[in-house]
Each structure stands twice: as structure tokens, then as C-alpha cells.
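Here the structure comes first, spelled out in C-alpha cells, and everything after it is commentary.
With one protein chain removed, the remaining protein chains of the complex are shown where they sit.
Chain lettering (A, B and C) follows the sequence in which the chains are written, and residue indices restart at 1 in each chain.
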Amino acid sequence: MSSPAFYALVSGAGSGTGAAAALRFAQAYPVVLLARSESSYRPTVDAIRAAGGSALGITADASDPAAVDAAFEQIARELPGAKLAAAVYNANAGFAVKPFLELKPDDLATSLGTAVHGLFYFAQKALPQLLAAVPTAPHPPTLIVTGATASVRGSARFASFAAGKFSQRGLTQSLAREFGPRGVHVAYAIIDGGIDTPWGKGLVMNNGVEDGKIKPEAIADNYWHLHTQHRSAFTQELDLRPFVEKF
Amino acid sequence: MSSPAFYALVSGAGSGTGAAAALRFAQAYPVVLLARSESSYRPTVDAIRAAGGSALGITADASDPAAVDAAFEQIARELPGAKLAAAVYNANAGFAVKPFLELKPDDLATSLGTAVHGLFYFAQKALPQLLAAVPTAPHPPTLIVTGATASVRGSARFASFAAGKFSQRGLTQSLAREFGPRGVHVAYAIIDGGIDTPWGKGLVMNNGVEDGKIKPEAIADNYWHLHTQHRSAFTQELDLRPFVEKF
Amino acid sequence: MSSPAFYALVSGAGSGTGAAAALRFAQAYPVVLLARSESSYRPTVDAIRAAGGSALGITADASDPAAVDAAFEQIARELPGAKLAAAVYNANAGFAVKPFLELKPDDLATSLGTAVHGLFYFAQKALPQLLAAVPTAPHPPTLIVTGATASVRGSARFASFAAGKFSQRGLTQSLAREFGPRGVHVAYAIIDGGIDTPWGKGLVMNNGVEDGKIKPEAIADNYWHLHTQHRSAFTQELDLRPFVEKF
Partner (left out) sequence: MSSPAFYALVSGAGSGTGAAAALRFAQAYPVVLLARSESSYRPTVDAIRAAGGSALGITADASDPAAVDAAFEQIARELPGAKLAAAVYNANAGFAVKPFLELKPDDLATSLGTAVHGLFYFAQKALPQLLAAVPTAPHPPTLIVTGATASVRGSARFASFAAGKFSQRGLTQSLAREFGPRGVHVAYAIIDGGIDTPWGKGLVMNNGVEDGKIKPEAIADNYWHLHTQHRSAFTQELDLRPFVEKF
């Protein structure tokens, strides 16, 4: 794509939430999509382009610092001079729900690798760019991180997942406090419910009630809202759940 | 005003937040404004009408159940058949910041009267109307309550205010859990910072930094966003604070 | 009883928790028991005396300021010069679990009356006495308030109870922050489970598992522990629940 003044970046663009966020931000900015495989981001890149938007897909494992470095270098080459208006960290590894004594150290490492180390690498690359965009961007430059119920509740048999998502929340909160006063809006979205994705159709939530699973497009609308909040009224943590969800 | 299909209702419409919310919702609905005195709501009613909207001001003390009853009766007479799309409870009494041993029982009663009893009366009138609007309203019918830092933190010398705002949060949370599954979105906004109102110009917050106080219009935009959230992704609690606010 | 140097005071001494707390503190101090009726405190007063301790029962409704005043006056007459080492506020009204739209204003008033107004009156009388005991008491003078699950969670159909217990928590937190630095330990106990009382035998909790209901004596041991904490390590909020409790 030709080099724009601003762009948006979505890591973990292959999931329902990531794809929807990319589509939503593409209404305003060219969007760079990061995902572990081309097949993950390809349909969304195509959809953005079909709608007249601009998109660039890059294959990168969020938990691999070299891959993250390479992705940001590719962005710098392909979008020279473009400033980062909004970055979404949505990378998720699958998670093991099992008795603690059956967990392997690798289950923990995988959870932390994507939830925490990956966010750390991503934020260290993205925040300097977001800071650079502060004076001129149409909205306060924004870093949004996708959390989960396990970010605030360590349920039985969710030990490794909770370890990752609690950590991610703590890291994001610290970034919000450090970078907010410098004009960058750092927000954490606590997605408290199942997400309605094509590949999750078989998973029944809330007894199959209509809208008992969260629409990815609804999450994306909320991410866009966070991005456009006035700097006198930033939200740091946003909970999102279906109207029928127990909480 | 002639009777519309839907209307919005703001209690505590005399404050900066209440007036801004009324103006914002008036872009979509006729708005009824409740305030303790006509002089409180008059300028906003006039501004809504000047902008081509429809507004009705009613004088009522939110903590007086008879006055609340009378207000809802007047609404039923003046807007026959109109359904309630959104209700904002923004009534606030002033609050005493002083050593606990200097507080009088009346300080506590005043705090609870507006924060809790008033919300109770208001919600008992508004919720049946919001439920009635569920199947046909353009957005999920919504009850939004304005909270404060003191809703989640009992600071020293804020005993009576914290007693009221904690209570209000607990009541609102219970309503969210009861009425959410029935299609009514109940949300609590935690306003964590000073608000930038004309009469508060003298109060310096955050060293006087620009946008160091929350713009009422920014709060109103967030209330509108809450109202328009898809029912698969309701927010129950929304924190709002200036980018420079310590938290 | 003859006038001691220090005494302890339990309001709401008629319940299982209040009676157990009175018995526990009576191992160290003469104890004054407040309850709505003599029949409530009488068995505990007798048990304390039978065990060689000293006890005084006073009939007083915690939500009635005149009754609270009279109780403190009686204490001053009967225990001249005694300093207050520990005060426990355990007064509880019954609570209505029902749909919000079926609640009456009186349900709310009753909940707030005991949980909040009563604590306010009690604390205004007790705190000056606790402050006066700071330099000489064997342990940091302590005010302990009995909370509940509803202090931190507004469940559906618990609107009036949550309104009272949230409020009580906010008030207590404010007192902790104001009086802690002056040497008085203010703590809030969140009792998260059913309590094993003789009159609650019929109520099955946690499938009737042994110790699936909280032993009042166990709560009392924790209250005593709070009282004896070193002032370099005060606990402000203590959660207590049966080992099998879902939380």
C-alpha cells in the first residue's frame, strides 16, 4: 500500500476479535495485520481491500521477539514515515483447562509467552511510535490489549491461563499509568464470555440464547470507541459480556 | 412536545454531566430533564430546543419519593404512550469532606438520600418502562448511573460520600445482574476525576493541565456509547478519567 | 462488674458471630454486649460469667441513635474510667431476597439503617474511646465490622442487602484510612458463606458437607487475631469462607 500518514496495527489478527478489529480500524486507517500464518490474516486482508481499504498482512509469531522485530522492520520499509495511530494486542495461544497437577511447565510457558512476553515485545516497539504520533494524530494514540475473564479471576483448573492473563493485566495497567500522562491511551478489554466465531459454532454458551456469545464486531466497535475517547475521559479497563452472561 | 415513540430521561440534569447527557441523547430522542429547580434545567431545555430537539423539564428532588412519583405521572400525561429508551441517574448532593467525628447524621442521610434512596425510587419507576421497551427499541434500553472515585475507594475524610457511592454501586450491580438477562442494559460509570464545568473553573486539578478535568461532553459521548452497545457486549462498569489523572 | 482498665464491646451480640466474639474477647477483657432484646444477649452473658469472665448486657437497637447514646451513657456509668480496647460492630437486620420491583422503600431503609446508619452512630461513639486507649492498650485498639458476600458483590435479587453492605464497606474503609495512622486498627471481615448457628441447622449449605458452614467460633478467633495484629502489619479486609465454598 502507498505510505499513509497514520496506520493501525493488529497483532493476533487471525482470531474473530482480531479480524473484526482490523476491519473496523480499516474504515479509518490502513491496517497492518500480524498473525502466525498467512492463512489466518489472508481473508481479512482481502475483505479490507474489497471494501476499498488498505491492508498489509505479515506472518509473525507474537511470542518470538525476532519475528516481532522483523515485522516492525517490514512495516518501516513498507509504510515509510507512517505514524502509528492505534495498536491492538490480541494475540492468544490456546489454553489448557486441566487439573493443576497435570499441567506441564510448557503449558505455563506457552500461556506467558503469548500473553506477557509477546505483549512486552509488541509494546516496546509500538509505544515509541504511538508517542511520536501524539501531537498530530486525529485521536489520542491508543494501545488496546484483549483480556479475558481469567484476567481478573483465577478459576479452578485455569491455573496457567490465569497466570498469563493476570500478568498481562498488571503489565497493561502499568503501561496505562506510565504512558497516559504522555498522551497515549492504554486500555485493557476484559472479554467476559464466549466469542461468536465461525469455528466456535459448536460451542454452546448461555444455553444457546441468541446473542449469548459476544459478536466480534461488537468488540471491534468498542475498541474503536476506546480509540476515539477524548483524552479528558480515558477508560482504562472495559468489561464486555453478553446480556445473559452470569458474572 | 408531541408524543414520540421513545424518549430519554435524565435525573440530575442540572449538573455539567447531566446537561451534557441530555444534549447528547436529544440528538436521537426527546429528552425529559429532572432537576431540583427550574433554573437548573432551563438552559439545557432551551439549548436542546434551539438545536431542533425536543425537551421537557420537570422540577423534582430525586431524594423525595413523592416528587419522583409526580414527575413520572407528568411524563405519562405529557408523553402518552412513549416508551423509555434510556434513563440516566445523575443526581448528586453536595458532599462533606471532613473528619469523621465532625460529620453529622444528616451528612450521611443526605449522601444516602440522593445516591441510594433516590436511585431506588428512580429505578423502580424507570425499569418497568425500560423492560416494556425491550422488544422494539432501536438499542437495548439502558439505565446509566453516574458514580465517582468514592464508589470504589473509601478515602479518609470521605466517609459519608463513600457510604453513599459504594452503596449506589452495589445497588446498580445488582440491577445489572437482574435486568441484563431481561434485555435492559444497566451500567455504572465511575467518574474518576474533576469535571470541567463553568462553575468549577476555579478548582485547579492536575496542575491546571489542559484536559486535566473531564469534559462533560466526553462523559456524554461515553453514555451514548453505552446505550448503543450491542446486547452481546454490554459493559457493566466504565471508568473515565483524564489522561493525566493519578490512579 | 467492677470497673476494669479496658473493656470490649460487641454490638449485635445476639447472633452466632456476635455471641462467639463476646465469648472470645471475654477471655481477655470484660465485655459489654448490645442486642435488640435481653433474650438475645442473656445466654452469652451467663456463659461468660460461668466461665469466670465479666459481662454486661444492654438492650439497644443499633439503628436507633437515642438507644445507642443511652447504651454508651450506661457504659460510662457502669464502667467508669474503663477504656475501650476493642469494638465489634456485628449488628444485622434480616434481609429480603426478592426481585427488585417487589422491594419496598422500607426494605432499603431497614438494610441501610442497620448496616450504615447504625455503624455510623456506633463508630462516632466508639472511635473517641478507642483513640483514648491508643497509648496504653495492650494491643492496638480495634474496630471490627462484620461484612458479607454482598459487601463486594451485588447479586441479582439482593439489591437492598447489597446497598447496605457495600455502603458499610465503603464507610469502614474510610475509617481505616483516617484512624489507622492515629493508631486505631479498623478492619472489615467479609464473611463469605453460611454461618453454622443453632437456629440455622435447617439451612443446608455446600451439600451438607461437614464444616461447609462457617463456625462462629472460627470467626471469633479471626477477630481476636485482627485485634492482636502488630501495628506494623494491620489487615484492613479479611475474607473468611468454608473450604468448600464456591467463590
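Just so we're on the same page, contacts are C-beta pairs under 8 Å (C-beta built on N, C-alpha and C of every residue); 3 or more make two chains touch, one makes a residue touch a chain.
What you are looking at is a predicted structure, and each value in this text was computed from that prediction instead of being measured.
> Counting contacts across the entire complex, name the shown chains the missing chain touches.
Displayed chains contacted by the hidden chain, ordered by label: A, C.
> Among A:9, A:45, A:58 or A:163, which residue is in contact with the omitted chain in the full complex?
Of the candidates A:9, A:45, A:58 or A:163, A:163 is in touch with the missing chain.
> Which candidate, C:117, C:153 or C:177, sits in contact with the chain we can't see?
Hidden-chain contact among the options goes to C:177.
> If I consider the whole complex, including the chain that's not displayed, which of A:38, A:73, A:178 or A:210 touches that chain?
A:178
> Among A:127, A:144 or A:195, exactly one should touch the missing chain; which is it?
Candidates A:127, A:144 or A:195; residue touching the omitted chain: A:127.
> What residues on chain C make contact with the chain left out of this view?
Residues 140, 177, 180-181, 183, 185, 193, 196, 211-215, 217-219, 221-222, 225, 229-245, 247 of chain C touch the chain absent from view.
> Hey, which chain A residues sit against the chain that's not shown?
The missing chain touches chain A at positions 65, 99-101, 103, 105, 108-109, 112, 116-117, 120-121, 123-124, 127-128, 150-151, 153-160, 162-179.
In this text, only the chains that are shown with their structure count from here on.
> Chain touch graph shape: choose line, ring, star, complete or other and state it.
Looks like a simple chain-to-chain line, open at both ends.
> Per-chain C-alpha centres versus the global one: which chain is nearest?
Measuring from the global C-alpha mean, the nearest chain centre belongs to B.
> Measure off the straight-line distance from the CA centroid of chain A to the CA centroid of chain C, and report it in whole Å.
Centres of chain A and chain C (C-alpha means) sit 46 Å apart.
> Could you grab the centroid distance between chain A and chain B? Build each centroid from C-alpha atoms only and quote it in angstrom.
32
> What are the residue numbers in chain A that touch two or more other chains?
Not one residue of chain A touches more than one other chain, so the list is empty.
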